[in-house]
Each structure stands twice: as C-alpha cells, then as structure tokens.
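Let's look at chain A:
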Amino acid sequence: MRAFASLLAISFALAAEGADAAPRRVASLNLCTDELVLMLGQPGQIVSVTHLAQSAAETPLWRRARRYARNDGSLLSVAPMRPDLVVSMGGGVRDRLRIAGRLGIRTLDLPFARSIADVEENVRRVAAALGRPRAGAALLSRIAALKAARPAAGADTIWIGGGGRTVSAQGLEAQWMALAGLRQRAMRGDRVSLQTLLARPPAVLLRSDYRQGQYSSGQRWLTHPAARQPSRARVIATDGRLWTCMGPLLVGEIVRLRDAR
Partner candidate 1 sequence: MRAALLLVALALAFAASILLPFGLLGSLDPDILWSLIVELRLPRALLALAYGATLGASGAAVQALFANPLASPDLTGTTSGAALGAVVTAYLFGFAAPVALSIGSVVGALGALALLLALAGPKAETATLLLSGLAISALAGALTTLALALAPSPFAFYDAYDWLMGSLIDRSLEQAAFAGLPAVLAIALLLRLGPALDRLSLGEEVAQSLGHDVTRLRLWVICLTALGVGACVAICGAIGFVGLVAPIFARRLTRGHPGRAILPAALVGALLLLVADLAVRLAPLGRTLPIGVVTALIGAPFFLWLVAHMRWRLAS
Partner candidate 2 sequence: MMLEASNLSLPGRLFDASIRIAEGELVCLVGPNGSGKTSLLHALAGIAGPSGEMRLDGIDPRTLGPARRPGFLTYLPATRDIAWPLVARDLIALGGGDASFAALELDRLLDRRVDTLSTGERSRVLIARALAPRPKLLLLDEPTANLDPLWQIRLMELVRAEIGRGGRAALIAIHDLDAASRYADRIIVMREGRIAAEGLDGPQVADIFGIERDGAEWRAVRAPADPRSSP
C-alpha cells in the first residue's frame, strides 16, 4: 500500500511543473469552495466540483458547475481525475488532508468564515492559489464598496427560513445584513415563534425562499398568515441559496436589499 502511494506521489510530482505554476486541474470538495473556485478560476483550470454545486436548489452558479465532473466531496472521488489542487473547507476529516499530502496533491483548506474579513481572506487565498490575482481584486473591491456605502441606521429585522429558523445577531449573516442597513434581532435559540411575529413584529421580515417548491413542514410553517405577512412588517424575499455559504455571491443581493429598504 505504501509503495503504491509513493509511486502515485512520484507520478504527481513529475506532472507538476513546480509549486509556483498556476494549477491546471483544480477540484473543489465543498459547496462554498465550489462557488469561490467557479467565480475566481478560469474554466480551463477546473476539473471537478461537488454534486451540490450542480443543483439549482443550492447555488445560482449551477449551470456553470455542470460543465465539470461531479464529486461527492471526498478525496476518493477526485483522486482518479489527478487534480493538482484540491480546495476544501473546514478541515473536515484531518486524514483527508494528510492523505492528499502523501499523494503529493496540493491542498488549500479554508476555514468557515465568521466575519466579512474572513470572507475577504478566503477570496484572497483562493485567488492566489488559482493564480488569478486580478479576479480576486475585482471581487474584493466590490465588497469594499459595499462596506463604504453601509447605511448608518439599521432597521429591526428578522431573517426567517423554514420552520421559524432564524440567524444569530452576531453571526456572519447579521454582518452582511448590516451592510444592507438591516439589523438582525437577537432571538433565543435562533428560532422565532409565530407568537413573536404576531406580538412583536419586526420592521422588516427577510424571508428565505430556499427550496420553496419542495414540500416540508418547515415550508408549510411559512404559509401561516403570521409568517407570511405579519402586520406592520415589510416583507422582503431573499434568495435562500446565497445564505448557505454567505460568500461573495451575496454582494449583489445585499445591494438589492439595501436599495429596496
């Protein structure tokens, strides 16, 4: 087994021209890194993204993603494609990175972003790893413009998804919402009840439309009159897919929300 791994490693090493050359076969093992790679990379560089990226219910970039081979998020599924860079998020199973190392595959593992600064850092690192600094700079400047135009006052807002799920007032979602002039209310357990929506409605209700067409109790919860149109609240719908990764794809949506407010 070890001998085989060493042989594979040698063959990979011979194929690579050197650590500085831009990678020609990039595989991404995570929906959020899929989005970054698809936004920042050249089409010829990418070899595989996850099956989630190819689903219209998960990301707006799904059409673009369908050009590439799909993987199931595991190293095993991409290894046969002989990638020279594997991008993942959150470390995950530590052995995955170790094995990739043994196989001589370059890896880039990004942490989960917890602030806008983290998002910007992730963009920088992916752009650098892909050898596409100009594409990275373009994205970063859009985020900078957003920060510069941040409204002073924030409207009392509640973000809701299926079943009354909401977001933390300190989390990344709330930070993005602040850039649109929306201040997420702190809710206990990150859940909002219909009773709260009736008794103390927010100024703005931000409704995620994630998987709206697919039936579930959570979706049915959203059809209750109190959740659909609480009195005195302004209801704005938002593309739920963007809030899964909260990456730079959100920029356009935040601009729209800021202008709609």
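By our rule, a residue touches a chain if its C-beta (ideal position, glycine included) is under 8 Å from a C-beta of that chain, and two chains touch if they have at least 3 such contacts; residues count from 1.
Regarding candidate selection, all candidates are chains of the complex that A comes from, given by their letters.
Here the structure is a predicted model, which is why all the values come from computation and not from measurement.
Peer 1: Tell me which of 1 or 2 touches chain A in this complex.
Peer 2: Here, the candidate touching chain A is 1.
Peer 1: Sort out for me which residues of chain A touch candidate 1 in the complex.
Peer 2: Answer in residue numbers: 162-164, 194-195, 198-199, 211, 213-221, 223-226, 231.
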